[in-house]
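Each chain you see keeps its place in the complex, though not every chain is here.
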Amino acid sequence: MALVDTMAPAPTDIPDWLASPERYQPVSDRDGFISRSILAISSVLARFRLDDGQASPLSPSATVKVVLCLSCILLTSLSRNYLFVMIMLAGTLVRACLLPRGALGRVVAGAGASAGLALVIMLPAVALGQAHSALLLTTKALVSTGVTLITTLTTPAADLTRALRVMGVPGVAILTMDLTLRSIVRLGETASEALAALRLRSVGRNADKAASLGGVGGVVLVKAGRSAQETYDAMRCRAFDGEYHVGGREARRGADVAWMLALAAIVALFLHLQGTV
Amino acid sequence: MSHTHLRELHTPPATGSKALIELDDLCFAYEDAPALRHVSLSVREGDSVVLMGDNGSGKSTLLKVICGLLFAQRGSYRFDGDLVDERTMRDASFAKRLHQRVGFIFQDSDAQLFCASVEDEVAFGPRQMGLSEDEVARRVSDACRLLEIGHLRTRAPYALSGGEKKRVAIACVLSMNPDVYCFDEPFAGLDARARAWLLDFLGQLKSVRRTLVIATHDQSLADQVADYFVYMGEMHGYDDRPHVHINE
Amino acid sequence: MHIPENYLSPSTCILATVAMAPVWRAAARHLREEVPGEKVPLIGVAAAFSFLAMMFNVPLPGGTTGHAVCGTLIAILFGPWSAVLAISVALAIQAVFFGDGGILSLGANCLNMAFALPFVGHAVYSAVRRAIGGERGELLGAGIGSYVGLNAAALLCALEFGVQPLLFHDASGAALYCPYPLSVSVPAMMVGHLSVAGLAEAGLTVGILAFLRSAAPSFGIETRADSPAGLAPVLGLVLALVAASPLGLLATGDAWGEWGVEDLAGMVGYTPAGLGSGWEWGSLMPDYAVGVLPEWIGYIVSAIVGVTLLVIVFRLASPIARPRVDFDA
């Protein structure tokens, strides 16, 4: 091709600074924020990539699971009786024991963190003579976060959103949910790539960190906006007309009945211990 | 994957070729920047056409016009004899029929996949077409088998590798069984093995007389699949291949 | 600013959710009527962006952390109603997938961060922009708006915390939910947000907006919500809510029937009196708390908890001894 020859500059075109190696000694500057942000984002991405929502053979169907989860959280929150909370804790722990190693780690980390936070916040209350509240709240935090994470980790994301559909959440909301989950991964990848590019070029003192970070945020938004446009095109190409048909009726599972009976027992226990029966 | 299998599924009618895609003196501009200038082109049923041209020469724009995503501002586009423009596409059932008959595989598979699982993704098109759940299930399992993604069915599309995503994107279009497949840069970012597989798959689509319109920069791969070339903008030096020149 | 589970009483949570219901409905309607089809996937993008912004934790004085929400930015770029939906979805995903913020308290979290924040922020932004004008006015408005918006949300959050001990305590005065009164919760929340977190939010908002306006000026969704007339009632509602939330929550006690104060007081009667005066394990599970169940139930439950905890500890500990990744497989 003719262009190649015309575009090849003579060697003299190369400026002197480029022809000799760079002797540059950097001064130090604080930019720990960039690396910390990259870490935070990649930990989020790692959690999404794990993709280990796997139902066990004894699990109920997703809809029943969501109902169970919400009921447990509600009852635990309402309970004034420590024995009831302990029973819920025992049940949660037994289920957690049976999780695969990776999922167990995440449940323990998540529930432990929220219980720890509860304890720290409540410590002054112990000094005020409200130790009971402190312990109750900490245990409740352990149970509700544990139940939530166990439910999420044992249910594929697709089943979760479908369960929402069964429970009457409109299709548009589910579509937004699906799109958001997808966007988080895409945005996260773009964001960590852009932050990495910023770090690689931050070889000295950055006078205007806010502008640089604004640039990274802006890049992420513009890129995501473009791909959102493309996504909409892709949806139209597959005959999308604004109505999101979530199909595939969920198979009833044999375990559903047993789990609903268990829920009934829990409610009975709650009422009994709360003293309303 | 067996050649013969795909052929059994969709036996092609062995009739004489008719012009399926007809562009007549078509012009299109984004805002006020012209992207397509007086383009005339006719693609017959069963043809494999490769679009080549520089960055910004309008390849992707042309594919979007063919898929009914963008509309001619002058000139006309007819698909299988029917005029496709902003007015006719306002008729929802006509638009859906066009989108079913013309499948589009985007360059960026990431942007094309938006459901929570591969299974839902492949089923999206057929469900939108209002097929029965049984038929949907049959198509999904056939498409997954043909593209060898059966083991990924419950996985989330965004967690797959580049090559796997491309397969899923093709399965999504395949399950709608279109007459025309438009590919935008299908080979970019694929490794040697995936390229070989894709070439083979394109060959299979040709063997069941699907019409292929492919935009690519890769001359050597293009040579292996094209019946003829469409050069867009200024393209010189390849005049020994069968080609037409548009959008100069 | 994510309110975890159990810090607010279920009645407060339900009240907040009920308050959010019409907001969500209105937001969905605005989305349908005002946002063109091809922009709808942008809502998912906005939600994802807000989700990621909430990962940018900055340490606050007092050992906790605060984070940006970018709610005002989303309201400026996509309109406040889109921001309501986007941030709500982001909060739901955080609660469900990460256990960050409670499930029951989702409504309250949405009220603070998905409703009050973008609307207050956007209203301030519009007012400043109208007063000053030009690009400077826009950026200044975005900065002030996002700062005020975030702090309005934090204040609302602190108020929700602070009314809990007033409303929900047992006969002995021991709090059932968050134990800190307004005099503690408001300063504790506001110090950090007025200083570090608010500035971080404002910095991020102005930086991103400045970049977008010069590099990609057409980015975003055109909304009609810019007109001050449309915003005034909503802003009034938010301000009223902020001002009246302690009173409002007290007053609604009657209206809330079985969730009301009287009924709660009735239930509270079952909690042992004098519990707050020093404690021992026995008082946590007093004999009569077991009801007609045999007493050994308590021991069994404790045993199960102990054993399972041990199993979990060992399961988590065991692989640490071996290398985590096998590079030779």
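We just call them A, B and C in the order they show up, numbering each chain from 1.
Just so we're on the same page, a residue touches a chain if its C-beta (ideal position, glycine included) is under 8 Å from a C-beta of that chain, and two chains touch if they have at least 3 such contacts.
In this text the structure is predicted, and so the values were computed from the model without any measurement.
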| item | value |
| --- | --- |
| Formula of the whole complex, where the shown chains each stand for all their copies | A x1, B x2, C x1 |
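The rule is short, and it goes like this: only the chains that are shown with their structure count from here on.
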| item | value |
| --- | --- |
| Whole-Å gap separating chain B and chain C, where each centre is the average of the chain's CA atoms | 46 |
| Separation of chain A from chain B, taking each centre as the mean of its C-alpha atoms, in whole Å | 35 |
| Centroid distance [mean C-alpha coordinates] between chain C and chain A, Å | 16 |
| For chain A, residues contacting two or more additional chains | 178-179, 181-182, 186, 231, 233, 235 |
| Contacts with 2+ other chains: residues of chain B | 114 |
| Sites on chain A touched by chain C in the complex | 37, 40-41, 44, 47, 69-70, 73-74, 76-78, 80-83, 86-87, 89-90, 93-94, 96-97, 101, 104-105, 108, 110-111, 113-114, 117-118, 120, 122, 124-125, 128-133, 135-137, 140-141, 144-145, 148-149, 152, 160, 170, 172-173, 176-184, 186-188, 191, 210-215, 217-218, 220-222, 224-225, 228-229, 231-233, 235, 242, 272-276 |
| Residues of chain A touching chain B in the complex | 1, 48-49, 51, 156-158, 161, 178-179, 181-182, 185-186, 227, 230-231, 233-241, 245, 247-249 |
| List of chain C residues in touch with chain A within their complex | 4-7, 10, 13, 28, 31, 37-45, 47-49, 51-52, 55-57, 63, 77, 85, 89-90, 92-93, 95-99, 102-104, 170, 174-177, 179-180, 203-204, 206-212, 215-216, 219, 267-268, 270-271, 275-279, 283-285, 289-293, 297-298, 301-302, 304-305, 308-309, 311-312, 315-316, 319 |
